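Below you'll find the structure I mean.
The complex appears here minus one protein chain, its other protein chains still in place.
Chains: A, B and C, in written order; residue numbering restarts at 1 for each.
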Amino acid sequence: MALVLNEEQVLLKSSAVDFFNSKAPLEAFRKLRDENNPVGFDRSLYAEMVELGFAGLIIPENRGGFDFGYVALGQILEVNGRTLAASPLISSVLLSATVLNLAGTEEQKSTLLPLIASGELLLSLAHEENTLHNPTRVNCTATKEGEHYKLNGSKVFVLDVHVANKIIVVARTSEGNEGIRLFLVDVQSPGLSIHRTQMLDNRNAGNISLEHVIISESDKLAGGFDELCRVYDIAAIGLAAEMLGIAQEAFERTISYLKERKQFGVSIGSFQALQHRAAKMFIEIELSKSVVIKALTAIDENWVNLSELASLAKSKLGQTVKLVTNEAIQMHGGIGMTDDMDFGFFIKRARVLQQTMGDYNYHLDRYASLNGY
Amino acid sequence: MALVLNEEQVLLKSSAVDFFNSKAPLEAFRKLRDENNPVGFDRSLYAEMVELGFAGLIIPENRGGFDFGYVALGQILEVNGRTLAASPLISSVLLSATVLNLAGTEEQKSTLLPLIASGELLLSLAHEENTLHNPTRVNCTATKEGEHYKLNGSKVFVLDVHVANKIIVVARTSEGNEGIRLFLVDVQSPGLSIHRTQMLDNRNAGNISLEHVIISESDKLAGGFDELCRVYDIAAIGLAAEMLGIAQEAFERTISYLKERKQFGVSIGSFQALQHRAAKMFIEIELSKSVVIKALTAIDENWVNLSELASLAKSKLGQTVKLVTNEAIQMHGGIGMTDDMDFGFFIKRARVLQQTMGDYNYHLDRYASLNGY
Amino acid sequence: MNKEEQDIFRAETRAWLESNCPRSMREKVQEESDYYWGGKNGTFKNEDQKIWFERMLAKGWTVPYWHKKYGGGGLSAIENKILNEEMASLGCRKPLFSFGISMLGPALQKFATEEQKDKYLPEIVKGEIRWCQGYSEPNAGSDLAGLQCRADDMGDYFLVNGSKIWTSYGNKADWIFCLVRTDFGSKKQRGISFLLIDMATEGVSTRPIKLISGKSPFTETFFNNVRVPKENLVGELNMGWSIAKYLLTHERQMIGDMGKNDEQVKTHNIAIEHIGLQNGILADTILRTELAQHEMNEAIFEMTIERAIDEAKAGNNSGATSSLFKYYGTELNMERMELQLALSGNQELVMDNPANQNGLLANAMLRSKGNSIEGGTSEIQLNIIAKNILGLPNN
Partner (left out) sequence: MNKEEQDIFRAETRAWLESNCPRSMREKVQEESDYYWGGKNGTFKNEDQKIWFERMLAKGWTVPYWHKKYGGGGLSAIENKILNEEMASLGCRKPLFSFGISMLGPALQKFATEEQKDKYLPEIVKGEIRWCQGYSEPNAGSDLAGLQCRADDMGDYFLVNGSKIWTSYGNKADWIFCLVRTDFGSKKQRGISFLLIDMATEGVSTRPIKLISGKSPFTETFFNNVRVPKENLVGELNMGWSIAKYLLTHERQMIGDMGKNDEQVKTHNIAIEHIGLQNGILADTILRTELAQHEMNEAIFEMTIERAIDEAKAGNNSGATSSLFKYYGTELNMERMELQLALSGNQELVMDNPANQNGLLANAMLRSKGNSIEGGTSEIQLNIIAKNILGLPNN
């Protein structure tokens, strides 16, 4: 596939632009934050997103989805990054539907995926246990007892867990990577406690703790560590797509400002030092676009070098979005620092996305290792 | 001691400026290069340097020197970097006299140091065996046989060895760092062969090979690996001083050019992007001055953190001189690339100095390790 | 003052401090209210703070180096240095902290009439009036001279209209020292005057500014037909720019000091704690590279401060100017914050967790983005270096 959108994807993206601009502008998210909304997103807005098919893009047609693929979902995430609309799209769709697609049993897929596509079910993935992303350091245990598993341990940074109906928990049944397995846990389960936290980006991620939570064999997923690693790769690419949207929006607003704002009697955009920095940001964004579309394509086309592309995309976008959010504030000067302007929202969301599933350094390191050095 | 020169040092530096400008301008070195001079430097010029006391600055008064210390020598090296005058100041004085000061026996010091100070003796230090600096990887062997040692092995990158009278060879008498010792070898010794090479900076460094070279016990130095490491630290600081001179000269010439050169009807120094890059170079040079004087002071005052300061100085100056030589060429445009302009000389000398005794990466790595991470 | 006299003064000072500075006033300052800021509504945090203030005030040591006629301590430069050294060595807090002391006072000493000095300086020394600064405006950021807040000469008073932004503690101050435009006809820098305004005057109001890092001490300050007596003008009419420039240089040096890592906690200790070592080196070698680079520059920046001080002492003109320190110091601080956040991971992104002081580090990172803007942007500092130091031509 060429590194361009096909007609269907172009159409989808342009309808997403219209949707987010009209229904979920940044002011809407600001309002949710200011009123300290307990849900953290607008349920009716998510219903409209579901209506438009966003929740079913990566779900097969025979499971109630549209099977449009990850290039398509990536476009939604990118556009979403421009207005920062809060929704469970990442937790339920990008993460959890992908887990089920790759690791679910036939039974799990056929019952749960349609509910994700229809927005009736919200799922969260509970995998992190530490402050830094680390796929193999899993201390949460799943002990087999007869026909059941007993889960013990705790998880942090579980996106949107405060509104989830079910949680996919990564736990260890034995030593080694093959002992790392996935379990479906109902949020009502005895022994499970959920502590909602407020993150820097004013979204929600929670800590959970599991004390002797009993799970039936049928709630164990079919796939294990290998599938989970693929989920991480796909998630990293999806997050990179959102970071691309943030970077573009912050950049475009900054360029507009450079043209409008006058100092010393001239437009500050006429200062060559700022022009060159703007040009360099432009280049970084163009490069970022290339790696994101390439990596999204790799998911849909099952390329063998997915991990390498995922690390390239996550690492590069982490750097690009950091550069652009910092420069946006600096070039706006004092008002860029005020909460009244929107750059606080962009930089905060960017830093959380950078940390999620591994920061640029984690992925740069992994890229080098994947290349044998 | 304050981080400023005392009166004596100021005087010395200013006489060095006069000397190098009048007696050893860059054109003199260009001429040596163009005529492919077999010695590689001007012996009569070195005699004048000796006359001015440059060769005896770090040699004690009771050994025929002036005991002015390394801050003083550093000023000479810095000024030297501005005109790139070739001389055995680094090989014979900075390296070899320092070795003898720290590791020589009383006998060796009393016979050899006066000859270095008077310019009658040229010494080289043969330590590198590999393409990258590595103090502990010594394969050259010194085997004790009765009252003698037999040296075998080969060395690379031995500065000025083609004109040396004696060579200080680092060789191994046993496993471990305590087995690393230093030996004085006469260039006439049977079994020693010297192969002069032409380096990128048009200076000379040679490869030597030792086949059963017989050395008497009295030619073994008293000190070993610890003293050698201190020599490396001191050498790194001295080289940093020369790099500081190069950086300043290339920078000042570039600033002059920015003021003179006109494009699009205005002086190119009025372009803000170039102004900001120039200002950043200025800052890097100011920082570089601080670390060089601090590190030179640390030698003279025997501070315990010498290694840390040596790595800071060598690493920082490696980066500064790389930045400035690159920017000098870029800001001069096409003519900066021509051999007629002098920037080729500066960048070539800079790259060789960067490599000598460990590049910026080697020292940055060591700095982190010295700080326990 | 000869060496012997110095030693005597030092011994006496130390003895006095030891017996007069309450123990709790020698503890490390944790927050803004650990200092007494004075003012009409000034409140003491605790009894010790009050005692300490009153004892120091009685000796004139709230501003020890100002003249006794203003209530200052009348200390010579060398005595003042000795006092500072002894206070630092015992850890004594400053008894009074204010922009009156650090900013307005020096300007008044240099530019005001005797009458003005007699009126305002004693109030500052006694902490009776709390001052704030009114320079920046929403439409005059880096181009400060482009300010629009106007003072029209109405015969016996000025009528001030306009607004100021980035007034630190504007909502807590009693008076504000302001740059206002008094001549719209002439060249930008001309036509600016330096005016002292009582914030209790009718028509003055403030509005707090929320930053991306949360609450801030900054306000916007609005002037709506505010009548200001003629005698509140400092210096000549239309010549306020020279006062402003004098104060800006002053401010810049204060901000540049941020590059110094005063924290006891070295960033590499945070790294070791969160990431750990593997074979003796930091397990994440990418961050290790950045960290080493950062700490190298931090160390060398501190040497540069040291060298600049030594050069100044030796009477040399070092190239290391306040613009260099402002620029590089703030760049280092921003880099340090980003690095610490990257090293610490997701737990520092939780904003409602007392364990991380509710996102203290994340907010500090966000706040640091303003460092390279306030007190003259990084771009302005680079312009100054390029033009004033390197002599590169204007466009």
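Keep this in mind: a contact is a pair of C-beta atoms (placed from the backbone, for glycine too) under 8 Å apart; a residue touches a chain by one contact, two chains touch by 3 or more.
This one's a predicted model, so the numbers in the text were calculated from it and none came from an experiment.
Here the chain not displayed is in touch, across the complete complex, with A, B, C.
Residue B:200 is the one among B:11, B:47 or B:200 that touches the chain missing from this view. Between the chain not shown and the residues B:184, B:321 or B:347, the one that touches is B:347. Across B:78, B:160, B:284 or B:359, the single residue that touches the chain missing here is B:359.
Against the chain not displayed here, subunit B makes contact via residues 128, 130-133, 156-157, 197-201, 205, 263-265, 271, 273-274, 322, 326, 329-330, 333-340, 343-344, 347-348, 351-352, 354-356, 359, 361-362, 364-365. Residues touching the missing chain, restricted to subunit A, are 2-4, 255, 258-259, 266-267, 269-272, 274-276, 278-280, 282-283, 286-291, 293-294, 312, 315-316, 364-365, 367-369, 371-373 (touch as defined at the top).
In the full complex, the hidden chain is touched by subunit C at residues 278-279, 281, 285-286, 288-290, 292, 395.
In this section, only the chains that are shown with their structure count from here on.
Using mean Cα coordinates as chain centres, the one most removed from subunit C is B.
Distance between subunit A and subunit C, defined via averaged C-alpha coordinates, is recorded as 41 Å. Taking the mean of the C-alpha atoms as each chain's centre, subunit B and subunit C sit 44 Å apart.
Distance from the subunit A centre to the subunit B centre is 53 Å, each centre being the mean of its Cα atoms. With touch defined as above, residues shared between interfaces to two or more other chains in subunit B number as follows: 271-272, 274-276.
Among the residues of subunit C, those in touch with two or more other chains are 379, 382.
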